[in-house]
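Every protein chain except one is present and positioned as in the full complex.
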Amino acid sequence: MKEVRTESISFEKDLLKESFKKMEPNVKYEIQSLIYYPYLFHEYKVEKSGLINRVGQKTGCTIDGMNKIGALVDTAPTFIFKKIKEKYIMKRIVNNNEAIEIAEQFLFESIYSRMKIVKMPRLELQRQEEFYRPYWIVKGKGKLTSFYLTVDAVTGKYHPL
Amino acid sequence: MFNLPTETFWLVVPWPFIWLTAGIVMYFVNKRQDDLEDKYYAELDEKELK
């Protein structure tokens, strides 16, 4: 057992099953396990020099701990602590320094696309936290097909495996 | 039936019918799977064209 920083589950088993049943009733759903996916959350203070208003605004950026890409921007997740069996925890691949680089790149790109600015603002890293998001593994059994889905237990988004 | 003892009759005679049915059933099961696959690939092609 390992204690990890994680997020609270908004989509519990029963709710999930119900929602899937509503979406596609002709399938039998089996919610098999809950695995924990690593992310790195970065909180930055943005110093926008030369522009009016909002100095020292805070922003956040989450990096996917397995694939070297950015995942979320501007949301600050609320963390809780939980003890989880190690076999359900995915081992992070991206290391802390790599993550910082990717985060800054990701932030730059997202700032660029949102605001027309000439000079890139200065980013000051406030904190870097590793956290795990729970994902459900769901097996669906239709008449002639069977499939696996993973469902983000926090947002409810899903994708086939 | 056929002058066979009951034991032999029931252990042997149903089988041709069982197998024929199995063959027919599998035909339709496989056909369904093939059709679903075709649909899947057709949709995939559409997506790629877009």
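When the chains are written out, they are named A and B in that same order, and each has its own residue count from 1.
Simple rule for what comes next: contacts are C-beta pairs under 8 Å (C-beta built on N, C-alpha and C of every residue); 3 or more make two chains touch, one makes a residue touch a chain.
Everything that follows uses one rule, which is that contacts and distances are computed from a predicted model.
According to UniProt, the chain absent from the figure is "Sodium/proline symporter", selected among "ABC transporter permease", "Outer membrane lipoprotein-sorting protein", "Sodium/proline symporter" or "NADH-ubiquinone oxidoreductase chain 49kDa". From the options A:I35, A:C61 or A:A103, the residue with contact to the chain not on display is A:I35.
Across the entire complex, the residue among A:M66, A:I80 or A:L125 in touch with the chain not shown is A:M66.
Touching the omitted chain from subunit A are residues 13, 20, 23-24, 26-27, 30-35, 37, 64, 66-67, 69, 87-88, 90, 135, 137, 140, 142, 145, 147-150, 152, 157-161.
Although one chain is not displayed, subunit B still touches it through residues 2-5, 7-8, 11-12, 15-16, 18-20, 22-24, 26-28, 30-31, 33-34, 36-37, 39-41.
The rule we apply is simple: only the chains that are shown with their structure count from here on.
If you average the Cα atoms of subunit A and of subunit B, the two centres end up 45 Å apart.
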